[in-house]
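A protein chain is absent from this complex, but the other protein chains hold their places.
For subunit A:
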Amino acid sequence: MGDEKQTDNVPSDLSNATESLKIEGDQKENGDASKSDKVKIDILLKATGNAPIMKKKKWAVDAEKPIGWIMEFVKKYLKLEADEKLFLYVNQTFAPSPDQLVKNLYECFGTDGKLVLHYCKSQAWG
């Protein structure tokens, strides 16, 4: 897991987007969730197929957020056009519904304290 840990700050040209999305970079290691009001869940975003790689892969996300919100976030981060598609997959198997909550997926499919999501610009696993 060490090589997945990203310590770089968000590139400056993305700071506006990330601020408005209120997503927080993973600055600290496990166990600090209780200090803030909202429970955060670590997600790891992995590119697959023809999708560009995200410089920062690991993010702490509000547990109550829907998957659709993460899709929008990734699209903005990658500067995709509004009409470009983005698919997210869990376990490299199924595409969760955009209104599914991050906490539900983490509860059922989280491993080693994080939820791994693969993303791509075309359908990868049916």
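Here is the rule we go by: a contact is a pair of C-beta atoms (placed from the backbone, for glycine too) under 8 Å apart; a residue touches a chain by one contact, two chains touch by 3 or more; residues count from 1.
Throughout what follows, contacts and distances are computed from a predicted model.
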Listed names "Autophagy protein 5", "Exoribonuclease phosphorolytic domain-containing protein", "Large ribosomal subunit protein mL53" or "DNA polymerase", matching UniProt entry of the absent chain: "Autophagy protein 5"
Residue among A:43, A:61, A:74 or A:101 that touches the chain left out of view: A:101
If the hidden chain were put back, which residues of subunit A would touch it? 90-91, 93-101, 104-105, 107-109, 125-126
